[in-house]
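Read through the structure below, which is laid out as structure tokens, and then see the notes.
A single protein chain has been omitted from the complex, and every remaining protein chain is retained in its original position.
Chains: A and B, in written order; residue numbering restarts at 1 for each.
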Amino acid sequence: MSPSTSLKVRLPAFVFVLEAVMIALYAVFVTYDDDSNTKLQNNATNPMENSMYRDYQYFADVQVMIFLGFGCLLAFFRFYGFSGMVFNFLTATFAIQWAILIQGFFQFYHDGKIHLGIINLLNAEFACAVVLISFGAVLGKTGPVQLLVMALLEIPVFAVTEWAVLKYIGINDAGGSILIHLFACYFGLGVTFVLYRPSLSKGHPKETTSYESDMLSVMGTLFLWVFWPSFNSALTIKGDDQHRAVLHTFLGLSSSTITAFALSAMFNKRGRLTMADVQNVTLAGGVTVGASVDMMISPVAAYALGIMGCTACFFGYKYLTPFLAKSLRIQDQCGIHNLHGLTGLISSTAGICAILLATEETYGPSMYEIFSHRAPPEGDPKLLELQVLIPGLKPGLGRTAWEQALYQVAAIFSTIFAATVGGLLTGLIMKLPFMESPSDESCFDDQLFFDVPSDFHSLEVLETVEVMDGNVKVD
Amino acid sequence: MSPSTSLKVRLPAFVFVLEAVMIALYAVFVTYDDDSNTKLQNNATNPMENSMYRDYQYFADVQVMIFLGFGCLLAFFRFYGFSGMVFNFLTATFAIQWAILIQGFFQFYHDGKIHLGIINLLNAEFACAVVLISFGAVLGKTGPVQLLVMALLEIPVFAVTEWAVLKYIGINDAGGSILIHLFACYFGLGVTFVLYRPSLSKGHPKETTSYESDMLSVMGTLFLWVFWPSFNSALTIKGDDQHRAVLHTFLGLSSSTITAFALSAMFNKRGRLTMADVQNVTLAGGVTVGASVDMMISPVAAYALGIMGCTACFFGYKYLTPFLAKSLRIQDQCGIHNLHGLTGLISSTAGICAILLATEETYGPSMYEIFSHRAPPEGDPKLLELQVLIPGLKPGLGRTAWEQALYQVAAIFSTIFAATVGGLLTGLIMKLPFMESPSDESCFDDQLFFDVPSDFHSLEVLETVEVMDGNVKVD
Partner (left out) sequence: MSPSTSLKVRLPAFVFVLEAVMIALYAVFVTYDDDSNTKLQNNATNPMENSMYRDYQYFADVQVMIFLGFGCLLAFFRFYGFSGMVFNFLTATFAIQWAILIQGFFQFYHDGKIHLGIINLLNAEFACAVVLISFGAVLGKTGPVQLLVMALLEIPVFAVTEWAVLKYIGINDAGGSILIHLFACYFGLGVTFVLYRPSLSKGHPKETTSYESDMLSVMGTLFLWVFWPSFNSALTIKGDDQHRAVLHTFLGLSSSTITAFALSAMFNKRGRLTMADVQNVTLAGGVTVGASVDMMISPVAAYALGIMGCTACFFGYKYLTPFLAKSLRIQDQCGIHNLHGLTGLISSTAGICAILLATEETYGPSMYEIFSHRAPPEGDPKLLELQVLIPGLKPGLGRTAWEQALYQVAAIFSTIFAATVGGLLTGLIMKLPFMESPSDESCFDDQLFFDVPSDFHSLEVLETVEVMDGNVKVD
């Protein structure tokens, strides 16, 4: 049975089975939350104070990032643009509906039901972003069934890790540097380690871009860039915290972008810019400010973090990715270890520093709202005092700064560990023979999965000519 | 006079005459509404409670759908990309400014003036969406003057139907499944029936896509997908109703998308995905949840509706569209009968079921707000009782569920009837000899209407080679 024939059977089979499961689970477990249930509205509820109006803009912005941002960014291969954009669409859609259920059981479950509102959708989009980042590691070398299986398995591992870290360790990570970026990175590396293809270690003739695909990919970068402040601020506390998250994200991206251009020209042997740097390295600042994005780190710190993250990311692409591929058999296709791993580590470290440096002098009593685990525990008289100043402050665990810092370290290691193990196991399952993994020759090729328009073939012919030509012209 | 020469005269003539009419009508009839008139602001009005802030985000989101979503989606033909995207721009712009006037007379007219605010613009965008959907039926076979004439005539027919149905029949149709999708579909089918071109029944050599045009079209789909929750919720009651509309639309689209992938692979003879399915069938869920989008149908029902709508839409493309073209002489270019007609019918039926199943137990007293015609009439003591619980509840018509269901049925038939008749008559006018209808040979070809860049001709040459090539390679 050829790979394309099996798509005819296995993709529908997989989808229909999952839809049956999903319908059963949604029917039994999913109901409306307080703000989407009309029965709970009365003369005491103000429609304009519905949670819808606090969260919907961020949800919509993140939607654009997920579907258009990632979609275009992943379409950078010349002969794999359909797959990049369309499998992103498929995987993201499935991942979100699945995450609504799985995260629902962990975070929105009470009275025997998952309670559904915009906030669940927003959380599910973050889980989806995790899957799409991991997808970057194996782009071009996996079929749609494999990708759906990856989403099917990654979402629960992520949801458990997220829940356990937030509930039992208790951390500050507003922009998701630890839980989203580090998790997604190491999960993806685990998967790609298992899916190692020795014959691709010297490249593949179709592993190439075109003028149009490079432009489209930059558009993806721009969608991500423009809405990243919404991503990093979507789940912060409302008010000044969310305000700072937007400012820091913008500044971090901003300094990271101009640094990326400088490094790209500087380390290119002919002093030209490399489109892959423009497409990826410019975004490093968005991840790097993540863990401390809502704290009073000062604008200059966000600016400096952008430069640091970008620099690490750039050199990661230059030296670490080839090293990982050659020495550790980790073929990280889009270099997610640079854009999400290295930056995530810097961000987590910066977050720890920001925690250690936080004082009531800088934050005022709000310190116990941002660093919620440092708030005095229930019954502590200082809690009552603080609650006068910050109404609605919740009791915390009375941690010191150092204690909180240690918990952050614990969360970093646990997250990386869970992600790596989860990724390795998921990779093993994705490698099973009936998973329709494309053969080495048909990697990076839309024809395996799509009816392609007739000009696809003339593009291929042109490519052959160009490569022969290119050797003469380019060097 | 060649068709392109006449564009030189007729397009400007048409536009300038209409602009003169529009200036006269705007001058005489259009003024500001209470929230955009500075004279009505005083120390009792709060600027932040201006209706601007309730509606603007939805307006902006729908703008993206209209201009970028439809624009890219309709650019899927290889040699008709300029026309698809640019005529969408022209037609949409004209349709909105015209709808502001026409709908204004029906919905926003009092004291001898049309009162203009964001809400009129939002309503006019919905009227514009109606025109653009109908446009899909005749894409590639109509010139810009014909399209403007279509908008000129369709907007009033739509506005009258909308007004009559809402005022005299009184229905629940928050997402516009009946008034927008069914109307647009049957109007478009009426037009295309009249514009039947026998010589195109065997296809046209330029009725083809390219790699780039397929990608662009998917981007259009993604813009529509991402903002569809805003579309379906824009005109619902604020608060939990709008909240549910977003949730249901997202779930419906989500299940519809993965179903579309499964069906596409399953019914393709080589098990490959078809880009036309990805571009169109994925969106079916957005229409299907429309009529019941604000009701308490439960999340699982929205999920199931997505699957049903998608399935009907997919088989519609596969079997019904060719049948309509061959047997009924209805050449539905983009298959709007599948994406808007079949799904609209399912949605309307689902809406009726939801109406019949609605109980005070599920909805609480808000039932009379959502199903506003079921509210007790003026003077009924039960109305006063309810108004204590739901302040601002308006008196209704005291209908029972069954009565409301029958009115829905009446609305469906009236809408389809008005749309079909309107479409047929409009088609007759569009067929008049001075309407610059392109000749059969110059259909699907940008050169008729645009100065094309020099590479357009080399694309044409390539195409010839590919088609000759393709016969050998693809089979």
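In this text, a residue touches a chain if its C-beta (ideal position, glycine included) is under 8 Å from a C-beta of that chain, and two chains touch if they have at least 3 such contacts.
If you're wondering where the values come from, they're calculated on a predicted model, not measured in any experiment.
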item: Of A:Val218, A:Leu320, A:Ile336 or A:Ala350, the residue in touch with the unshown chain; value: A:Val218
item: Touching residue (missing chain; options B:Leu182, B:Leu216 or B:Cys310); value: B:Leu216
item: Contacting the left-out chain in the complete assembly, out of A:Gln107, A:Ser254 or A:Ser414; value: A:Ser254
item: Candidate in contact with the missing chain, chosen from B:Leu73, B:Leu121, B:Met150 or B:Leu339; value: B:Leu121
item: Residue ranges of subunit B at the interface with the undisplayed chain; value: 4-9, 11-12, 14-16, 18-19, 22-23, 26-27, 30-32, 35-43, 45-48, 50-52, 56-57, 59-60, 63-64, 67-68, 71-72, 75, 81-82, 85-86, 89-90, 93-94, 96-97, 116-118, 121, 144, 212, 216, 448-459
item: Residues of subunit A in contact with the chain not shown; value: 54, 57, 61, 78, 208-215, 218-219, 222-223, 225-227, 229-230, 237-244, 246-247, 250-251, 253-255, 257-259, 261-263, 265-266, 268, 270-275, 278, 282, 296, 298-300, 303-304, 307, 362-367, 369-370, 388-391, 459, 462-463, 465-467, 469-470, 473-474
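Simple rule for what comes next: only the chains that are shown with their structure count from here on.
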item: Approximate Å spacing (C-alpha centroids) for the pair subunit A, subunit B; value: 34
